[in-house]
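The complex is shown incomplete by one protein chain, all other protein chains being positioned as in the whole.
Per-chain numbering from 1; labels A, B and C assigned in written order.
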Amino acid sequence: MNFASDNVAGTSPALLQALADINDRPLPSYGGDPHTAEVEHLCRKIFEHDNLRTLLVATGTGANALALSALTPPWGAIYCHSDSHIAVDEANAVEAASGGSRLMTIDGAHAKIDPDKLRAAIYGKGIVHHPQPSTLSITQMNERGATYSLAELSTLTAIGREHGLRVHMDGARFSNAIAGLNCTPADMTWRLGVDVLVFGATKNGALAGEIVVCFDPDLADELEFRRKRAGQLFSKMRTLSAPLAAYLRDDLWLENARHANAMARQLAQGLADIEGAQLLRQPDGNQMFLTMHPALAERLRAAGAEFDDWPEVGPDVVRLVTAFNTREADVHAFLSLAANA
Amino acid sequence: MNFASDNVAGTSPALLQALADINDRPLPSYGGDPHTAEVEHLCRKIFEHDNLRTLLVATGTGANALALSALTPPWGAIYCHSDSHIAVDEANAVEAASGGSRLMTIDGAHAKIDPDKLRAAIYGKGIVHHPQPSTLSITQMNERGATYSLAELSTLTAIGREHGLRVHMDGARFSNAIAGLNCTPADMTWRLGVDVLVFGATKNGALAGEIVVCFDPDLADELEFRRKRAGQLFSKMRTLSAPLAAYLRDDLWLENARHANAMARQLAQGLADIEGAQLLRQPDGNQMFLTMHPALAERLRAAGAEFDDWPEVGPDVVRLVTAFNTREADVHAFLSLAANA
Amino acid sequence: MNFASDNVAGTSPALLQALADINDRPLPSYGGDPHTAEVEHLCRKIFEHDNLRTLLVATGTGANALALSALTPPWGAIYCHSDSHIAVDEANAVEAASGGSRLMTIDGAHAKIDPDKLRAAIYGKGIVHHPQPSTLSITQMNERGATYSLAELSTLTAIGREHGLRVHMDGARFSNAIAGLNCTPADMTWRLGVDVLVFGATKNGALAGEIVVCFDPDLADELEFRRKRAGQLFSKMRTLSAPLAAYLRDDLWLENARHANAMARQLAQGLADIEGAQLLRQPDGNQMFLTMHPALAERLRAAGAEFDDWPEVGPDVVRLVTAFNTREADVHAFLSLAANA
Partner (left out) sequence: MNFASDNVAGTSPALLQALADINDRPLPSYGGDPHTAEVEHLCRKIFEHDNLRTLLVATGTGANALALSALTPPWGAIYCHSDSHIAVDEANAVEAASGGSRLMTIDGAHAKIDPDKLRAAIYGKGIVHHPQPSTLSITQMNERGATYSLAELSTLTAIGREHGLRVHMDGARFSNAIAGLNCTPADMTWRLGVDVLVFGATKNGALAGEIVVCFDPDLADELEFRRKRAGQLFSKMRTLSAPLAAYLRDDLWLENARHANAMARQLAQGLADIEGAQLLRQPDGNQMFLTMHPALAERLRAAGAEFDDWPEVGPDVVRLVTAFNTREADVHAFLSLAANA
């Protein structure tokens, strides 16, 4: 009963198998292998975009930082939510990769950027003293488990367009967002004006691997150099590419996310009847935050349940996260324990 | 018959098995798993050093850049060989990680730093105009397949000490050097004054993974932050740690290197009798460079052998690399083909 | 009648004369001249601190960025007001100099950091994912013309101390603050825990020149290298040092500030009687912000008065700034015009 995070899990068996299948085979290094090409090919189909380019990177922080560095000059400003991963959880990685750009943090409920506050925060274009408005960074699904609707996304990217901003999407849990909204990947990204998506896999069944999807293919040439000098270019690229090809093939990425979301819904439904637990918001994907009476939390943990406190959201708030491999039995066990507590 | 590089190979089966064994188990993320601790523990035994610290990083470029950034201020100079990987093959990764330090390249036969030239290159200590002498970077075994003797290393580190330089060792093929010299890891590193070793595994049987070994444990605290903001901290650290623990356990790292070196020796011995092939130097480990008549090279490649031209060493020079999984049969097949060519 | 800024003015005649006096004399370059030493000597007396160190830099942005870069690691967080010059008006210079640190902006009335909000903003010490709490940056006198009282400063630096923060003071208008509070420079700085002060001169009668005052003398050694590689080390240092020595000698710096403040007070007093002008706050120094009826503003400008709109403070807000050389006659002329408008 581990609901601590989607990064405590291992990997989908198919991904490990993909590595095993080619283990005895010599393969060109640094991305010359066929699996790297296959990932790009599969992304073009998934995103209905004939000339997007992809780069594989091991970590979400690395992928976000690289993507933003290609969109933002060192004197640029990046607009993001105050609770976004790039603002809170990446130890200035964006500043490092971009040569010292500025994060401009915007508030908004449920970790969603408030459009009016975004508009109000943009200033100084063309004036040499001010950080230059450059990039809008949106997390979909976000750090509080909330998903922007397509209309909400469209409002934000329209503001970006108005001010000449490039658009980055942190998609560490992109698959969960797609599974939740049941829309197409194209409709959630480039059709709205997203320039670069970090299409996360680590949290959704890979061991490591994020796909930097460049809808503007020109960005990829520069990113190849940026990735190399960031120490993010794998010599044995197969390590990332073969599992990721398996992840994208036959919609495993979507299936994994649907499973995680379904488990989250079951959990949320069950929790509605539990005294001492109060969901802050129905989960849009595989994460939920709830107020939990400390006594209940203690009893659940004593019985072996794992989950984290999340005091920055509020007193007695905990977070529950489901994953691609969360077992229905564990959900039931957790709910039973909670009910009997 | 692929002798193109040690990074075209897959992984030692034990490493893949290590991942499979724990795949269903939830594990703390970001290095809180037991395998990360085990890697450090094993390194302390291997290096006979009770309080060294280790950090796991995916790539050699990433590991070198981080290690050097902890040893060198932005206004510092790093002395390295002109043919070193950090100078030639890392697209300014060291400059990126260190905030703009300077590589001072030193010549010397067989990609070994010439001690007199090193001495002559150090200048300007304490003078504000000049890059400040800070760090000596030694590759062991190096980019031309040569290994420094312990006496040679000692000469270099003594010069470093004299000028207050910290010492970095790029050990992408450290295991091959140990197997070749048959000395202890401690004697080749901290006992000579090495501050940080990049103990490579990728080229010697891992899929990805380099161990940054800090013999000065204080460096590790700073490196934790540096690694995170470089996007090199894996959330599912098991991906690196579980295979690397298997790699270090029961001396698999050494066994792999011994095998690769043995295959290289067989290849070298066989090539002695081949017309049209002339080794530039007996291999100290698993790499060799030779002049090969173009007709011979063409015939070998036509028959399926893979290896790369290395024109920067000289006309008609090719490189042959063996790996942890090079089959004796392939060595024989290659030599037969060459003999009959 | 130019009240646009204190940087539209020339220089105190004594400073220009200081340059002229030595013009025919050869002098050691890069700070080896006697005037550079004199500046340090004078600062030690003014600040009652025997071993402080000083570095001369041409611009405030350059001085702030250097000072902060010596106090903050690349993975560090700097707490500053949302309206501070470093946050709003330096085009990411701090990020550039510090290798990508993060500015954490804090609100508070009159551009003063609210202590409670400061306390609430500090988090994540020792946790590798978060920007590390490192530095507190206080502007005295600040960008809205307000001066912190010594008690207010003490509250802030105490919070800093509690969390292990170093303290930077942006003193572009430090002299005006001293003249306003009528306290000693020592009491406003190192006795409260300020580590580095940027003691501005440009806005108070120099043509160019800010003195980076290191109350922790160890910082100066590193700053020498940082200044050089930032391109801020003048070869003909006399250009900065000779005028700055004249500026500090015989308390000219204080006299200049007292004059500017006195002119501001006269202006403020006169404005109290003017219809259509409403001071937002009595000036603590030489700057004031007021709501001015557009018709009044237009008439004043038509008559030759110069001053800037400041819409970021509010609708119809303008800023008036006096300088070391503001003529009483101009103040009277401005007030007469306003009265008769």
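The rule is short, and it goes like this: a residue touches a chain if its C-beta (ideal position, glycine included) is under 8 Å from a C-beta of that chain, and two chains touch if they have at least 3 such contacts.
Just so it is clear, the model here is predicted, and its values are computed rather than measured.
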Open item on the list: If I consider the whole complex, including the chain that's not displayed, which of A:132, A:241, A:286 or A:325 touches that chain?
Closed with: A:132
TODO: Out of C:110, C:228, C:249 or C:281, point to the residue that touches the absent chain in the complete complex.
DONE: C:228
Task: Hidden partner chain, residues of chain C it touches - done: 2, 4-5, 7-11, 13, 16, 19-20, 22-29, 57-66, 90-93, 96-97, 202-203, 207-208, 225, 228-236, 238-239, 306, 325
Task: Positions on chain B where the hidden chain makes contact - done: 74-76, 88-92, 95-96, 98-103, 123, 128-132, 312
Open item on the list: Residue by residue, what part of chain A touches the chain that was omitted?
Closed with: 30, 73-75, 99-100, 128-129, 132, 222, 224-229, 233
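Here, only the chains that are shown with their structure count from here on.
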Task: Chain of greatest Cα-centre distance to chain B - done: C
- [ ] Quick one: report the Å distance separating chain A from chain B, using the average Cα coordinate of each chain.
- [x] 33
Open item on the list: Distance between chain B and chain C based on Cα centroids, please, to the nearest Å.
Closed with: 51
Open item on the list: Going by the contact rule already set, what residues in chain C reach two or more other chains?
Closed with: 74-75, 99-100, 128-129, 132
